[in-house]
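Please read through the structure below; I'll follow up with questions.
One protein chain omitted, others in place.
Up next is subunit A:
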(Lines give C-alpha, C1' and ligand atoms only; values in the text may rest on other atoms or scores of the structure.)
Protein backbone atom coordinates (compact mmCIF):
# COMPACT_ATOMS: atom_id res chain seq x y z
CA UNK A 1 0.00 0.00 0.00
CA UNK A 2 1.28 3.48 -0.84
CA UNK A 3 2.06 5.88 2.00
CA UNK A 4 0.71 9.42 2.00
CA UNK A 5 2.55 12.71 1.73
CA UNK A 6 0.45 15.16 3.73
CA UNK A 7 0.86 18.28 1.67
CA UNK A 8 -1.24 20.45 3.99
CA UNK A 9 1.53 20.12 6.58
CA UNK A 10 3.95 21.80 4.18
CA UNK A 11 1.86 24.76 3.02
CA UNK A 12 0.93 27.93 4.95
CA UNK A 13 -2.65 28.36 3.71
CA UNK A 14 -5.15 29.14 6.47
CA UNK A 15 -8.26 29.41 4.32
CA UNK A 16 -9.44 27.82 1.12
CA UNK A 17 -9.30 31.22 -0.53
CA UNK A 18 -5.64 31.64 0.40
CA UNK A 19 -4.82 28.38 -1.33
CA UNK A 20 -6.87 29.48 -4.36
CA UNK A 21 -4.51 32.47 -4.66
CA UNK A 22 -1.15 30.86 -3.79
CA UNK A 23 0.94 33.35 -5.76
CA UNK A 24 2.57 35.20 -2.84
CA UNK A 25 3.69 31.95 -1.21
CA UNK A 26 5.06 30.68 -4.52
CA UNK A 27 7.02 33.89 -5.01
CA UNK A 28 8.44 33.72 -1.51
CA UNK A 29 9.49 30.09 -1.99
CA UNK A 30 11.01 30.71 -5.45
CA UNK A 31 12.99 33.67 -4.13
CA UNK A 32 14.00 32.53 -0.67
CA UNK A 33 13.62 28.74 -0.43
CA UNK A 34 13.77 27.39 -3.99
CA UNK A 35 14.95 23.98 -2.77
CA UNK A 36 13.75 23.26 0.73
CA UNK A 37 13.44 20.18 2.90
CA UNK A 38 10.36 19.74 5.10
CA UNK A 39 11.45 17.94 8.26
CA UNK A 40 7.97 16.90 9.38
CA UNK A 41 7.07 15.21 6.10
CA UNK A 42 10.68 14.36 5.20
CA UNK A 43 10.09 15.71 1.72
CA UNK A 44 12.01 18.05 -0.61
CA UNK A 45 10.08 20.83 -2.36
CA UNK A 46 11.20 22.68 -5.50
CA UNK A 47 9.56 25.74 -7.02
CA UNK A 48 11.53 27.31 -9.89
CA UNK A 49 10.80 26.53 -13.54
CA UNK A 50 14.17 24.93 -14.26
CA UNK A 51 14.13 22.75 -11.15
CA UNK A 52 10.55 21.60 -11.63
CA UNK A 53 11.23 20.77 -15.25
CA UNK A 54 14.34 18.82 -14.31
CA UNK A 55 12.59 16.82 -11.60
CA UNK A 56 9.65 15.94 -13.83
CA UNK A 57 11.68 14.95 -16.87
CA UNK A 58 14.96 13.48 -15.58
CA UNK A 59 13.88 9.94 -14.81
CA UNK A 60 17.49 8.84 -14.28
CA UNK A 61 17.66 10.98 -11.14
CA UNK A 62 14.02 11.41 -10.16
CA UNK A 63 11.97 8.26 -10.40
CA UNK A 64 8.25 7.73 -10.68
CA UNK A 65 8.59 4.35 -8.99
CA UNK A 66 7.58 5.37 -5.50
CA UNK A 67 5.89 4.20 -2.34
CA UNK A 68 4.85 7.59 -1.01
CA UNK A 69 2.46 9.78 -2.98
CA UNK A 70 0.36 12.92 -2.81
CA UNK A 71 -2.43 11.09 -4.56
CA UNK A 72 -3.11 7.47 -3.68
CA UNK A 73 -6.44 6.20 -4.88
CA UNK A 74 -7.97 3.09 -3.34
CA UNK A 75 -5.07 0.78 -2.70
CA UNK A 76 -6.54 -2.60 -3.25
CA UNK A 77 -4.27 -5.38 -2.19
CA UNK A 78 -5.92 -7.61 -4.69
CA UNK A 79 -2.82 -9.53 -5.62
CA UNK A 80 -2.91 -8.47 -9.25
CA UNK A 81 0.29 -7.30 -10.85
CA UNK A 82 0.84 -3.66 -11.60
CA UNK A 83 2.19 -4.21 -15.08
CA UNK A 84 -0.20 -1.69 -16.61
CA UNK A 85 0.24 1.24 -14.19
CA UNK A 86 1.65 4.20 -16.10
CA UNK A 87 1.99 6.62 -13.19
CA UNK A 88 4.36 4.64 -11.01
CA UNK A 89 6.89 3.45 -13.58
CA UNK A 90 10.03 4.70 -15.37
CA UNK A 91 11.26 4.19 -18.93
CA UNK A 92 11.71 1.74 -20.56
CA UNK A 93 8.94 -0.12 -18.69
CA UNK A 94 6.76 3.00 -18.63
CA UNK A 95 6.92 3.20 -22.39
CA UNK A 96 5.63 -0.31 -22.89
CA UNK A 97 2.73 0.38 -20.57
CA UNK A 98 1.87 3.77 -22.02
CA UNK A 99 1.90 2.43 -25.56
CA UNK A 100 -1.21 0.38 -24.67
CA UNK A 101 -3.10 3.65 -24.56
CA UNK A 102 -1.23 6.23 -26.56
CA UNK A 103 -2.65 5.42 -30.00
CA UNK A 104 -6.19 6.17 -28.80
CA UNK A 105 -5.21 9.62 -27.56
CA UNK A 106 -3.29 11.03 -30.51
CA UNK A 107 -4.81 14.11 -32.11
CA UNK A 108 -5.26 12.21 -35.36
CA UNK A 109 -7.36 9.57 -33.69
CA UNK A 110 -9.22 12.24 -31.73
CA UNK A 111 -10.07 14.06 -34.91
CA UNK A 112 -12.44 11.25 -35.78
CA UNK A 113 -14.13 11.98 -32.45
CA UNK A 114 -14.46 15.69 -33.03
CA UNK A 115 -18.01 15.61 -34.49
CA UNK A 116 -19.24 13.54 -31.54
CA UNK A 117 -17.56 15.82 -29.01
CA UNK A 118 -19.02 18.81 -30.81
CA UNK A 119 -22.52 17.31 -30.70
CA UNK A 120 -22.25 16.57 -26.98
CA UNK A 121 -21.06 20.13 -26.31
CA UNK A 122 -23.87 21.67 -28.35
CA UNK A 123 -26.47 19.62 -26.49
CA UNK A 124 -25.29 20.92 -23.11
CA UNK A 125 -25.13 24.49 -24.41
CA UNK A 126 -28.67 24.15 -25.81
CA UNK A 127 -29.91 23.30 -22.32
CA UNK A 128 -28.63 26.56 -20.82
CA UNK A 129 -31.35 29.04 -19.92
CA UNK A 130 -29.81 32.55 -19.92
CA UNK A 131 -32.85 34.08 -18.25
CA UNK A 132 -31.59 32.60 -14.98
CA UNK A 133 -28.38 32.26 -13.01
CA UNK A 134 -26.18 29.54 -14.54
CA UNK A 135 -24.00 27.25 -12.47
CA UNK A 136 -21.12 26.52 -14.84
CA UNK A 137 -20.03 23.49 -12.83
CA UNK A 138 -23.43 21.83 -12.87
CA UNK A 139 -24.50 22.75 -16.38
CA UNK A 140 -21.24 22.29 -18.32
CA UNK A 141 -18.03 21.57 -16.46
CA UNK A 142 -19.19 18.40 -14.71
CA UNK A 143 -21.47 16.64 -17.19
CA UNK A 144 -19.61 17.44 -20.42
CA UNK A 145 -16.21 15.73 -19.83
CA UNK A 146 -17.81 12.71 -18.19
CA UNK A 147 -20.13 12.23 -21.14
CA UNK A 148 -17.21 12.49 -23.56
CA UNK A 149 -14.99 10.05 -21.68
CA UNK A 150 -17.92 7.61 -21.28
CA UNK A 151 -18.39 7.63 -25.05
CA UNK A 152 -14.67 7.24 -25.67
CA UNK A 153 -14.38 4.34 -23.26
CA UNK A 154 -17.58 2.74 -24.47
CA UNK A 155 -19.66 2.79 -21.28
CA UNK A 156 -23.27 4.07 -21.31
CA UNK A 157 -23.19 7.87 -20.81
CA UNK A 158 -26.50 7.70 -18.92
CA UNK A 159 -24.66 5.85 -16.11
CA UNK A 160 -22.34 8.80 -15.64
CA UNK A 161 -23.75 9.71 -12.22
CA UNK A 162 -22.79 6.27 -10.97
CA UNK A 163 -19.17 6.33 -11.98
CA UNK A 164 -18.79 9.98 -11.18
CA UNK A 165 -19.77 9.15 -7.63
CA UNK A 166 -17.31 6.25 -7.40
CA UNK A 167 -14.47 8.24 -8.90
CA UNK A 168 -15.11 11.08 -6.46
CA UNK A 169 -14.76 8.72 -3.51
CA UNK A 170 -11.72 6.95 -4.95
CA UNK A 171 -9.92 10.29 -5.32
CA UNK A 172 -10.96 11.92 -2.02
CA UNK A 173 -8.07 13.69 -0.28
CA UNK A 174 -6.14 12.06 2.53
CA UNK A 175 -7.39 12.79 5.98
CA UNK A 176 -4.81 12.08 8.63
CA UNK A 177 -7.42 11.48 11.35
CA UNK A 178 -9.50 9.21 9.24
CA UNK A 179 -7.21 7.11 7.09
CA UNK A 180 -8.70 3.71 7.83
CA UNK A 181 -12.33 4.75 7.28
CA UNK A 182 -11.36 6.56 4.12
CA UNK A 183 -9.47 3.56 2.77
CA UNK A 184 -12.51 1.37 3.42
CA UNK A 185 -14.80 3.76 1.55
CA UNK A 186 -12.33 3.95 -1.33
CA UNK A 187 -12.01 0.19 -1.53
CA UNK A 188 -15.80 -0.18 -1.54
CA UNK A 189 -16.16 2.36 -4.36
CA UNK A 190 -13.41 0.62 -6.35
CA UNK A 191 -15.21 -2.69 -5.89
CA UNK A 192 -18.55 -1.20 -7.00
CA UNK A 193 -16.87 0.21 -10.09
CA UNK A 194 -15.31 -3.13 -10.86
CA UNK A 195 -18.64 -4.96 -10.46
CA UNK A 196 -20.25 -2.44 -12.79
CA UNK A 197 -17.61 -2.78 -15.48
CA UNK A 198 -17.25 -6.57 -15.59
CA UNK A 199 -20.42 -7.32 -17.59
CA UNK A 200 -19.59 -4.45 -19.99
CA UNK A 201 -16.16 -5.97 -20.67
CA UNK A 202 -17.67 -9.43 -21.18
CA UNK A 203 -20.13 -8.00 -23.70
CA UNK A 204 -17.38 -6.17 -25.59
CA UNK A 205 -15.29 -9.32 -25.84
CA UNK A 206 -18.11 -10.75 -27.93
CA UNK A 207 -19.11 -7.52 -29.70
CA UNK A 208 -16.11 -5.19 -29.91
CA UNK A 209 -16.81 -1.56 -30.84
CA UNK A 210 -14.78 1.51 -31.74
CA UNK A 211 -13.92 2.45 -28.17
CA UNK A 212 -11.05 2.30 -25.69
CA UNK A 213 -12.32 -0.68 -23.68
CA UNK A 214 -12.48 -2.73 -26.89
CA UNK A 215 -8.95 -1.53 -27.74
CA UNK A 216 -7.74 -2.69 -24.33
CA UNK A 217 -9.39 -6.08 -24.77
CA UNK A 218 -7.40 -6.48 -27.99
CA UNK A 219 -4.16 -5.08 -26.56
CA UNK A 220 -1.30 -7.32 -25.54
CA UNK A 221 1.33 -7.03 -22.85
CA UNK A 222 4.39 -9.28 -23.25
CA UNK A 223 2.49 -11.30 -25.84
CA UNK A 224 -0.44 -11.92 -23.49
CA UNK A 225 -3.81 -10.19 -23.44
CA UNK A 226 -4.61 -7.93 -20.50
CA UNK A 227 -6.57 -9.48 -17.68
CA UNK A 228 -10.02 -8.22 -16.80
CA UNK A 229 -8.61 -6.75 -13.59
CA UNK A 230 -5.99 -4.84 -15.58
CA UNK A 231 -8.60 -3.48 -17.99
CA UNK A 232 -10.71 -2.34 -15.05
CA UNK A 233 -7.76 -0.63 -13.39
CA UNK A 234 -6.78 1.18 -16.57
CA UNK A 235 -10.35 2.29 -17.19
CA UNK A 236 -10.60 3.55 -13.63
CA UNK A 237 -7.35 5.44 -14.06
CA UNK A 238 -8.57 7.06 -17.27
CA UNK A 239 -11.85 8.07 -15.67
CA UNK A 240 -10.08 9.49 -12.65
CA UNK A 241 -7.60 11.35 -14.82
CA UNK A 242 -10.14 12.51 -17.36
CA UNK A 243 -12.99 13.74 -15.21
CA UNK A 244 -12.17 16.25 -12.59
CA UNK A 245 -9.13 17.62 -14.41
CA UNK A 246 -11.02 18.68 -17.53
CA UNK A 247 -14.01 19.65 -15.45
CA UNK A 248 -11.98 22.05 -13.30
CA UNK A 249 -10.20 23.43 -16.33
CA UNK A 250 -13.55 24.43 -17.85
CA UNK A 251 -14.71 26.03 -14.59
CA UNK A 252 -11.39 27.81 -14.14
CA UNK A 253 -11.63 29.25 -17.65
CA UNK A 254 -14.93 30.92 -16.74
CA UNK A 255 -13.54 32.04 -13.39
CA UNK A 256 -10.47 33.53 -15.08
CA UNK A 257 -12.57 35.33 -17.70
CA UNK A 258 -14.71 36.90 -14.95
CA UNK A 259 -12.26 37.55 -12.14
CA UNK A 260 -8.64 37.23 -13.31
CA UNK A 261 -9.05 39.11 -16.56
CA UNK A 262 -12.42 40.87 -16.79
CA UNK A 263 -13.23 41.90 -20.34
CA UNK A 264 -11.39 39.03 -21.97
CA UNK A 265 -14.68 37.31 -22.81
CA UNK A 266 -15.66 40.05 -25.26
CA UNK A 267 -12.27 39.78 -26.92
CA UNK A 268 -12.76 36.04 -27.37
CA UNK A 269 -16.27 36.61 -28.67
CA UNK A 270 -14.84 38.97 -31.32
CA UNK A 271 -12.20 36.44 -32.27
CA UNK A 272 -12.95 32.84 -31.16
CA UNK A 273 -9.67 31.78 -32.81
CA UNK A 274 -8.02 33.08 -29.63
CA UNK A 275 -9.72 30.43 -27.49
CA UNK A 276 -6.85 27.88 -27.62
CA UNK A 277 -4.31 30.42 -26.34
CA UNK A 278 -6.74 31.54 -23.64
CA UNK A 279 -6.96 27.91 -22.50
CA UNK A 280 -3.16 27.65 -22.37
CA UNK A 281 -3.03 30.76 -20.21
CA UNK A 282 -5.63 29.35 -17.80
CA UNK A 283 -3.57 26.15 -17.63
CA UNK A 284 -0.49 28.23 -16.81
CA UNK A 285 -2.11 30.63 -14.39
CA UNK A 286 -4.81 28.69 -12.59
CA UNK A 287 -5.00 24.93 -12.30
CA UNK A 288 -5.85 22.90 -9.22
CA UNK A 289 -3.24 20.19 -9.73
CA UNK A 290 -0.37 22.28 -8.48
CA UNK A 291 2.34 19.69 -7.81
CA UNK A 292 3.64 16.20 -8.50
CA UNK A 293 6.02 13.97 -6.57
CA UNK A 294 9.07 11.89 -7.49
CA UNK A 295 11.57 9.73 -5.60
CA UNK A 296 15.27 10.56 -5.65
CA UNK A 297 16.75 7.62 -7.58
CA UNK A 298 20.40 8.14 -6.63
CA UNK A 299 22.33 10.56 -4.42
CA UNK A 300 22.58 13.89 -6.19
CA UNK A 301 23.37 17.56 -5.64
CA UNK A 302 22.19 18.60 -9.08
CA UNK A 303 19.66 21.02 -7.54
CA UNK A 304 22.11 22.37 -4.94
CA UNK A 305 21.70 20.53 -1.65
CA UNK A 306 22.72 16.90 -1.26
CA UNK A 307 19.69 14.68 -1.82
CA UNK A 308 19.80 11.05 -0.79
CA UNK A 309 18.51 8.08 -2.71
CA UNK A 310 14.98 7.22 -1.61
CA UNK A 311 14.03 10.71 -0.44
CA UNK A 312 10.80 12.15 -1.83
CA UNK A 313 10.66 15.39 -3.77
CA UNK A 314 7.60 17.49 -4.65
CA UNK A 315 7.79 19.58 -7.84
CA UNK A 316 5.42 22.56 -7.71
CA UNK A 317 4.33 23.04 -11.33
CA UNK A 318 2.05 25.94 -10.47
CA UNK A 319 4.94 27.82 -8.87
CA UNK A 320 7.12 27.11 -11.91
CA UNK A 321 4.38 28.44 -14.17
CA UNK A 322 4.65 31.79 -12.40
CA UNK A 323 8.45 32.01 -12.62
CA UNK A 324 9.53 35.41 -13.96
CA UNK A 325 12.70 33.84 -15.36
CA UNK A 326 10.56 32.02 -17.91
CA UNK A 327 7.39 34.13 -18.22
CA UNK A 328 7.42 37.94 -18.43
CA UNK A 329 4.97 39.64 -16.02
CA UNK A 330 4.22 36.10 -14.89
CA UNK A 331 1.76 37.15 -12.18
CA UNK A 332 -0.61 38.62 -14.77
CA UNK A 333 -3.17 36.70 -16.78
CA UNK A 334 -2.31 37.47 -20.40
CA UNK A 335 -3.57 35.33 -23.26
CA UNK A 336 -1.23 37.11 -25.69
CA UNK A 337 2.02 35.99 -24.09
CA UNK A 338 4.04 34.23 -26.79
CA UNK A 339 5.21 31.26 -24.73
CA UNK A 340 2.19 30.34 -22.62
CA UNK A 341 2.31 26.76 -23.94
CA UNK A 342 5.56 26.34 -22.02
CA UNK A 343 3.60 25.82 -18.80
CA UNK A 344 4.32 22.59 -16.93
CA UNK A 345 0.71 21.89 -15.96
CA UNK A 346 0.61 18.76 -18.13
CA UNK A 347 4.02 17.81 -16.67
CA UNK A 348 6.93 17.22 -19.03
CA UNK A 349 9.17 14.30 -19.95
CA UNK A 350 7.91 10.76 -20.44
CA UNK A 351 4.92 11.32 -18.14
CA UNK A 352 3.54 14.27 -20.09
CA UNK A 353 -0.23 14.09 -19.76
CA UNK A 354 -1.60 11.38 -22.03
CA UNK A 355 -4.95 13.15 -22.12
CA UNK A 356 -3.63 16.61 -23.00
CA UNK A 357 -4.80 16.53 -26.64
CA UNK A 358 -8.24 15.33 -25.53
CA UNK A 359 -8.49 17.96 -22.78
CA UNK A 360 -7.43 20.72 -25.18
CA UNK A 361 -9.96 19.56 -27.76
CA UNK A 362 -12.82 19.23 -25.27
CA UNK A 363 -12.28 22.60 -23.64
CA UNK A 364 -11.80 24.38 -26.96
CA UNK A 365 -15.03 22.84 -28.26
CA UNK A 366 -17.19 23.73 -25.29
CA UNK A 367 -15.77 27.25 -24.84
CA UNK A 368 -16.01 28.11 -28.51
CA UNK A 369 -19.58 26.82 -28.63
CA UNK A 370 -20.54 28.82 -25.56
CA UNK A 371 -18.84 32.01 -26.74
CA UNK A 372 -20.54 31.86 -30.11
CA UNK A 373 -23.91 31.42 -28.40
CA UNK A 374 -23.66 34.08 -25.67
CA UNK A 375 -22.52 37.63 -26.28
CA UNK A 376 -21.30 38.28 -22.75
CA UNK A 377 -21.00 36.82 -19.26
CA UNK A 378 -21.27 38.59 -15.92
CA UNK A 379 -20.37 37.70 -12.36
CA UNK A 380 -22.89 37.52 -9.52
CA UNK A 381 -22.37 40.47 -7.15
CA UNK A 382 -22.98 38.33 -4.06
CA UNK A 383 -20.46 35.66 -5.10
CA UNK A 384 -18.53 34.53 -2.03
CA UNK A 385 -15.46 32.63 -3.19
CA UNK A 386 -14.65 30.86 0.08
CA UNK A 387 -18.04 29.15 0.24
CA UNK A 388 -17.71 27.87 -3.34
CA UNK A 389 -14.34 26.19 -2.87
CA UNK A 390 -13.72 22.53 -2.06
CA UNK A 391 -10.61 20.84 -0.84
CA UNK A 392 -9.87 18.05 -3.31
CA UNK A 393 -7.02 15.58 -3.37
CA UNK A 394 -5.02 17.91 -5.59
CA UNK A 395 -5.87 21.40 -4.33
CA UNK A 396 -8.71 23.88 -4.11
CA UNK A 397 -11.38 23.70 -6.75
CA UNK A 398 -14.71 25.41 -7.36
CA UNK A 399 -17.69 23.22 -6.51
CA UNK A 400 -20.02 25.72 -8.16
CA UNK A 401 -19.64 28.91 -10.16
CA UNK A 402 -22.81 30.95 -10.63
CA UNK A 403 -22.71 33.39 -13.56
CA UNK A 404 -25.10 35.33 -15.79
CA UNK A 405 -25.00 35.08 -19.56
CA UNK A 406 -26.50 37.25 -22.30
CA UNK A 407 -27.61 36.03 -25.69
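One rule holds for everything that comes next: a contact is a pair of C-beta atoms (placed from the backbone, for glycine too) under 8 Å apart; a residue touches a chain by one contact, two chains touch by 3 or more; residues count from 1.
Please note the rule applied: contacts and distances are computed from a predicted model.
Of the candidates "Cell division topological specificity factor", "Ferredoxin", "ATP synthase subunit a" or "TIGR04028 family ABC transporter substrate-binding protein", the chain left out of this view carries the UniProt protein name "Ferredoxin". Contact with the undisplayed chain is limited, among A:99, A:178, A:332 or A:387, to A:99. Per the touch definition above, the residue from A:128, A:356 or A:385 contacting the chain not shown is A:356. The chain not shown here is touched by just one of A:21, A:68, A:205 or A:341, and that residue is A:341. Taking the whole complex into account, subunit A touches the unshown chain at residues 57, 91, 95, 98-99, 102-110, 341-342, 346-350, 352-354, 356-357, 360.
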